[in-house]
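Have a look at the structure below before the remarks.
In this view, the complex is presented without one of its protein chains, the others remaining in place.
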Amino acid sequence: MEKTILNKEKRSHVFTIDRIRHENEMTSSLIMKESLEGEPGQFLLLWLPGVGEKPFSIAGTDPLVVTVADVGKLTHEIHTLQPGDRVWIRGPFGQGYQAYGTDALLVGGGYGASPLLFLAETLIEKGTRVQVFLGARTKDLLILKDQFEELPLKIYITTNDGSCGIQGFVTVPLEESIRNLPDPQDACVYACGPKGMLIGIDALCEKYNIARQLSWEAIMRCGMGLCGNCKIEMPDTWDEPSDKPGSKKAWLVCRDGPTSFTK
Amino acid sequence: MEKTILNKEKRSHVFTIDRIRHENEMTSSLIMKESLEGEPGQFLLLWLPGVGEKPFSIAGTDPLVVTVADVGKLTHEIHTLQPGDRVWIRGPFGQGYQAYGTDALLVGGGYGASPLLFLAETLIEKGTRVQVFLGARTKDLLILKDQFEELPLKIYITTNDGSCGIQGFVTVPLEESIRNLPDPQDACVYACGPKGMLIGIDALCEKYNIARQLSWEAIMRCGMGLCGNCKIEMPDTWDEPSDKPGSKKAWLVCRDGPTSFTK
Amino acid sequence: MSNFSCKLFDNLILKSPLILASGISGNSDGLLVRAAKSGAAAVTTKGVTLKYQKGAENPVSTDWGPGLITNLGLSNPGIESMAYMIKTFRNEMGDQTIPIFVNIHGESAEEYAEIARLIAPSHPDLLEIDLPFPDETLAREIRHAVIENASGIPISVKISADYPKIGQLAKVIEDAGADAISAINSMKGLIVDAYAAKPFLSSGSGGISGPAIKPIALYCISEIYQAVNIPVIGTGGVLTGLDMAEMMMAGATIVGVGSALYYSGYGAFSQIMNEFETFMKSEGYQSTSELVGKIWR
Partner (left out) sequence: MSNFSCKLFDNLILKSPLILASGISGNSDGLLVRAAKSGAAAVTTKGVTLKYQKGAENPVSTDWGPGLITNLGLSNPGIESMAYMIKTFRNEMGDQTIPIFVNIHGESAEEYAEIARLIAPSHPDLLEIDLPFPDETLAREIRHAVIENASGIPISVKISADYPKIGQLAKVIEDAGADAISAINSMKGLIVDAYAAKPFLSSGSGGISGPAIKPIALYCISEIYQAVNIPVIGTGGVLTGLDMAEMMMAGATIVGVGSALYYSGYGAFSQIMNEFETFMKSEGYQSTSELVGKIWR
């Protein structure tokens, strides 16, 4: 009778970078040698010893892919890594996106698109009809465009400066597509990006009474639901679940989220 | 994502006595309301708060049965219990008997018979031909005779004083049966009882070159392989496994045993 | 639900023995409200220092298997913002308000005196003094410093297991005039990542909490219970109603949970209370006070 040795899976594990794919001038995807079980919309915590540890969306599981924008101390250090280098990862954490309805409208702002390619692949496999809306300030900040174009889906691009696709906000083609949906009750909007964009999309969805799953960001510390650092207030449109009293004004991105679901 | 709460199964659990079956004047079987997963030959630790905790063989799993001879402090207290009373049990522990060969010869001395009924049922279910040899000093110390007689097996009884069955040691009909085996290489002797009896049976089996599984007793304290209190020296006939160097002279009944297997 | 009310002091009665321990969600009135609405009978703030503390860099915590380790570097908004948080908490809770305990942390008796002076006007229902390290003289000094500046507010001193004679320490604290003892704080620990050849937390060591420390907490609580006559607020590894019953039987009058919010979310409160109720019923206990210290009676 061998005893079960206690599970240490929640601790960080070493991953080795297999390849690096440059998405745009400030964003790269690390493609690992190893895989990690997880769902689109969940996140992981990536640690570089001596540098720091931060949350990133799971952009692919087999092998594990992480798409990282170079915005600060840790992400800058990540951008100096080469194939063969190691990173430390724990997770997955949080609530992922759930498949819902026949039509899926995926909206990504900037590097917010990072979990959406993985989500698109997962939904297409389940037979969902997928449309993708990528928005960015300018052409060079768009990511994953080429990857999306290889999938059987409709793709809309917007840039604020018109350097690629339609000029303007991503909500413009999104509203258009919502209007053209065969049955808005049988569809869902999935969005990931800056807070302002999410609030805009939420309002739009409320207007058309369409389900949406939004992925929120916050500065995370513990990542475990203890410190309260990632607390945000949810939009008015969000119905507080009866088994989570008080959560509307104190929603933990790391634990209740990162995705919220409003039906 | 609900986290796995750490398993506490190794700790004692409360069991409630459903019925009590009197086996003889000093032995009773507690039949519990609950069941416990386990194999014949394994043991459990039974605790009465404020009294003590001692090892007992598993005499049945569904529901759990424990056959207890009244020999001292704890066992005496157990014999005062009534249906509806509680006992605390942890386990199973140790190595049980393994099914081996077409013919099985089960030998029980005194309350040593307690795991053998459960073993007989298990072996018969697997299609093994079973013979049972029960020995005791006198008729009143025999246990489980009636229960065995209800099973499709041959049963031999011996008592030292001839008050029941054949007069003499249990090894007499056992040797006879070994001689009559169609193929001693395809048979196994299973024994449980006092040390002297086990050594005698071991020698007999060595003589006829037949496999045997013997269940040893020792005074146990930790029951977990730590204290060394249950250490015994194995008979010369026992081959030390190559992955357990030094075990022949320092065999732990609670951990290496209680059953030993010599092929 | 049955009546599980617990008398901590004559003028402090909780609706149940289950409270939110210090440090978990305790930097936000919104989260304290959430804990209260989820079933906590009282909430405790994060340890507050005189001034705002930013805290440590990530990583600040991890699940290492049998428990958690955290070192947030005592990040907290400082005592003045905490006073404001208490007010907001009570406003948001309105009629349904529950006691709010304020955990305070300083490095010297003087600092504690100042913290107590600044928080006293907010009338927290209890001041919980987080001893910076277990020392009998220091405990006495701090207790005196606090009592002078926050008279009328009950005081509990929180201690940890890294003291050889914890019952004796508790007795000294009782003699110095404390109204309760909180035990235990997290244990000092270190997680090493062998591949990185580094401690995992940015601060090196951290506090161990969760299931791993439960028997250590039970030991300390039972030692303290036997040494003093004031109530014990028990914390350390409580995840279930049965854990709570064990803590109370070892000597805790009320029980705090921290790490349980990692293992079961805010649902921990109702889950633990349901399990506790099942236990009380099946074992035929009428009131929570029957349990307190029962293993020693």
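Chains: A, B and C, in written order; residue numbering restarts at 1 for each.
Heads up, the rule we're going with is that a contact is a pair of C-beta atoms (placed from the backbone, for glycine too) under 8 Å apart; a residue touches a chain by one contact, two chains touch by 3 or more.
As the structure is a prediction and not an experimental result, all values here were calculated from the model.
Undergrad: May I ask which residue of C:Val48, C:Ala161, C:Ile181 or C:Val232 touches the chain that does not appear here?
TA: Among C:Val48, C:Ala161, C:Ile181 or C:Val232, only C:Ala161 touches the chain that is not shown.
Undergrad: Identify the residue among C:Pro199, C:Pro231 or C:Gly258 that touches the chain left out of the display.
TA: In the full complex, the listed residue that touches the missing chain is C:Pro199.
Undergrad: Provide the residue numbers of chain C that touch the chain removed from this figure.
TA: Within chain C, the residues touching the omitted chain are 64-67, 69, 133-135, 161-166, 187-195, 197-199, 204-205, 208, 211-213, 215-216, 218-219, 222, 242, 245-246, 249-250, 279, 283, 294-295.
Undergrad: When the complex is taken as a whole, what residues of chain B touch the one chain not shown?
TA: The list for chain B reads 6-8, 10-12, 14, 45, 47, 49-50, 52-54, 86, 88, 90, 220-229, 231, 233, 243-247, 249-250, 252, 255.
Please note the rule applied: only the chains that are shown with their structure count from here on.
Undergrad: Select the chain at the greatest separation from chain B, using centres from the mean of Cα atoms.
TA: Following the centroid criterion, the farthest chain would be A.
Undergrad: Chain with the smallest distance from its CA centroid to the overall CA centroid?
TA: Central by C-alpha mean position: chain C.
Undergrad: Centre to centre, by mean C-alpha position, how many angstrom separate chain A and chain B?
TA: Chain centroid spacing, chain A to chain B, equals 59 Å.
Undergrad: Centroid from C-alpha atoms only, then distance chain A to chain C, rounded to Å. What do you get?
TA: 36
Undergrad: Please output the residue numbers of chain B that touch at least 2 other chains, ranges allowed.
TA: 6
Undergrad: Can you list the chain C residues in contact with two or more other chains?
TA: Those would be 63, 66, 262.
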